[in-house]
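Accompanying notes for the structure given below.
With one protein chain withheld, the remaining protein chains of the complex are depicted in position.
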Amino acid sequence: MIYDVTIGEQTLKVRVERAETGYTVQVGDGPLRQVDARWVRDHLSMVFDDQRSFDVPLARAKDGWHVGVRGQGYFAKVIDPRRAALRLSSAAEEGVLMTTMPGRVVAVLVKPGDAVTKGQPLVVVEAMKMENELKAPRDGVVEQVFAQVGAALESGVKLLQLG
Amino acid sequence: MIYDVTIGEQTLKVRVERAETGYTVQVGDGPLRQVDARWVRDHLSMVFDDQRSFDVPLARAKDGWHVGVRGQGYFAKVIDPRRAALRLSSAAEEGVLMTTMPGRVVAVLVKPGDAVTKGQPLVVVEAMKMENELKAPRDGVVEQVFAQVGAALESGVKLLQLG
Amino acid sequence: MFKPLPFKRVLVANRGEIAVRVIRACAELGLETVAVYSDVDRESLAVRLATMAFPIGPAPSSQSYLRGDKILEVARLSGAEAIHPGYGFLSENANFARQVIAAGLVWVGPPPDAIDAMGSKTGSRQLMKAAGVPVVPGTVEPLHDEEELVRIAEEIGYPVMLKASAGGGGKGMRKVNSKDELLAGYRAARSEARSSFGDDAVYIEKFVVNPRHVEVQVLADQYGETLHLFERDCSIQRRNQKVVEETPCPVLPQATREAMTAVAVQAAKAVGYVGAGTVEFLFGGDGSFYFLEMNTRLQVEHPITEAITGVDLAQAQLRIAGGEPLWFHQEDLKINGHAIECRVYAEDPAANFSPAPGLITTYREPGGPFVRVDSGVYAGWTVPIHYDPMIAKLVVWGRDREECIARTDRALREYRVLGIKTSIQFFRAVLADPRFLRGEYTTAFITPELLQSLPEGDEHELAAIAAAIAQLESDLAPAKAAGDDTTHESAWRRVGRWQNSNRVPR
Partner (left out) sequence: MFKPLPFKRVLVANRGEIAVRVIRACAELGLETVAVYSDVDRESLAVRLATMAFPIGPAPSSQSYLRGDKILEVARLSGAEAIHPGYGFLSENANFARQVIAAGLVWVGPPPDAIDAMGSKTGSRQLMKAAGVPVVPGTVEPLHDEEELVRIAEEIGYPVMLKASAGGGGKGMRKVNSKDELLAGYRAARSEARSSFGDDAVYIEKFVVNPRHVEVQVLADQYGETLHLFERDCSIQRRNQKVVEETPCPVLPQATREAMTAVAVQAAKAVGYVGAGTVEFLFGGDGSFYFLEMNTRLQVEHPITEAITGVDLAQAQLRIAGGEPLWFHQEDLKINGHAIECRVYAEDPAANFSPAPGLITTYREPGGPFVRVDSGVYAGWTVPIHYDPMIAKLVVWGRDREECIARTDRALREYRVLGIKTSIQFFRAVLADPRFLRGEYTTAFITPELLQSLPEGDEHELAAIAAAIAQLESDLAPAKAAGDDTTHESAWRRVGRWQNSNRVPR
């Protein structure tokens, strides 16, 4: 299987196959490597064929996995390119504004019908005494506002639809 | 629901029902108590209606649950008496000898056809450099020996059948 | 054997790691504990560890942890005989302290009058000035006119700082480097103060060059004995919040230490202080130091003082509140080694430290020699959006500063938190910074460049491989994939075994 794995700005093609012991993996057109990977509750213990050992915490997330390497947490978006063609375009392209963290809506700065430009603050969400402005993903006209001031929302909730 | 819960030598009748918040419980003919019980991964956090708080680790085991109270681990065998009637008699009554811990069989002291008396050592199992004798659960004649010297066995594996 | 305390059950009027910290101190003194919790804290570690637990309302602290009336009611219902307020929330609320005492309960904190005396920034400054404690030179009252301004600026020496009396948040502040800039700066500050606060009153203060934030821990019993437990350097801050603290301060000359600790004791005595408190100073690059304020409670960073002195400050608070005279004296206290604290926040250092509440999926604390973690979280806990983002404190001791830094770095490498973003990795950049290694840093330590220096290597590649393996197993056995099922005998672990036995499921 070959996956497109996106971490931050970077997308890597990762080939992974089950092997006699563990897995055969290849990143991009790099070398083929064997990895003995064991699931120990919420960690993956990986020992590569050069005997390097990595203890990687791992948890499922929407569209991918939370992965920790050397104490740093990453979000790895994983796409099977064979299926990717079937998918819809991304939220940003659709003009949907979503919460990026749990929080409480403290202000909605626009109303339906308003023309907005990319990067313009649309909604203000507060968490842990800090305010965060959520900005327009692209130019457009506000079609619908779902966000209600005072609402406590989880991450990934639709706030607003641009037309 | 009423369960028979056996811990060590003691068997308690425990009535438990879901309630508006949490559960209503009653042990034997003791008072009815409310308990707010929350599962936090591998623990049960219980707050009783007198506001006493208990943080109880819990894990499923064969025929019951491992439960920790105040740092001490217990095995709680749980039987639904309505179903218990349908069950077979216990292993001891059946004359089955089973491993009580993981270990390696270092000696089988009897062979099929031998008459044995309750308490007589039948099989020796070693774990962590310590030898443990497993004794006959009742008088009888050895019908079949499953234990093989040198075998590494999990807990709860049949070693020997008495007739 | 210390005297039995006159109370047996303590209500802990707080949440998070400090509630756990206080519960541990109580347990070591043989005291029962009563936790209070808001709706989102029912499953918190404090509730799990306490003897009793009571709900006190909805998540917002104004409806729960700040509700003194509810807390007093819980004290009555639970039979608690003492209240420990932790830090934050009601800990420096003199009126609440008075109500606790009026209800016949023991208040584990300083006398309400001492809280009041230190509660006002200008009031405490005037009080300290009168007691002979050095405060930043300047006026506390608004300047009357330009003539007065010029005279005082000459007296205290340049650079000076002009500040709006009604101000805050950096608005209406002007740094003036020389006499040439003075009048223009004054007019600009007044105009900004007027437009920002509707009040053009401005006062003047000496500008302390390259300041460090150094504070002194004090401890006083009810009978007038007041000790200090040396200093803590808390200069490394983001958004005026401390991030990394250490003790002893790596650049404090012994003579200054003696002067500063003596002043701290003097300040505490001036307000009749009892219990644990902290006197904060601005320590200038020129060796001068000035009283800033006194925190009339236990501080977040108290464990580093515990590490170098061996004194359990939370236990000490309880024993002092119980009327015990101090059981050690100034001459018994020595600085033993070095200690560093890293405050682990649920936040994203790379995104300007923005908060990152949410579900912690993996949580493993470092262990081994001289490593202490005070935390209020666990794997499976959801960090709520309503409170301070601090989830744990890593406290490390070493025989000397170098050993302490190396050990702290080791502990940070061992720490595993997943699900939320934290500052753990960021601390490694702090510890590796040459300014930190030399001990030569100020309150301006954290810069955008430091955030850029986060380690980068093959982490992305490793993370991608791990995610791809997990995804493969998830695709091949979707119902039982890792992360969906993390029991001891997970389907996934079995999948691993299949491979070793030609993929024959058992």
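Lettered A, B and C in written order, each chain numbered from 1.
Just so it is clear, contacts are C-beta pairs under 8 Å (C-beta built on N, C-alpha and C of every residue); 3 or more make two chains touch, one makes a residue touch a chain.
Note that this is a predicted model, so its numbers are computed, not measured.
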item	value
Of C:Glu32, C:Asp374 or C:Glu459, the residue in touch with the unshown chain	C:Asp374
Residue numbers in chain A that touch the chain omitted from display	36, 38, 40-41, 43, 45, 47, 50-53, 55, 59
For chain C, residues in touch with the removed chain	1-2, 20-21, 24, 27-30, 49, 303, 306, 310-312, 314-315, 336-337, 359, 361, 364-365, 367-375, 378-380, 397, 399, 402-403, 406-407, 409-410, 413-414, 419, 483-489
Residues in chain B touching the chain absent from view	1, 3, 5, 7-8, 10, 12, 14-23, 25, 27, 35, 37-44, 46, 54-60, 64-74, 76, 78, 80, 101-104, 126-130, 132, 152, 155
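In this text, only the chains that are shown with their structure count from here on.
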item	value
Distance from chain C to chain A - Cα centre to Cα centre, in angstrom	32
Distance from chain B to chain A - Cα centre to Cα centre, in angstrom	45
For chain A, residues contacting two or more additional chains	none
Junction residues of chain C - those touching two or more other chains	379, 488
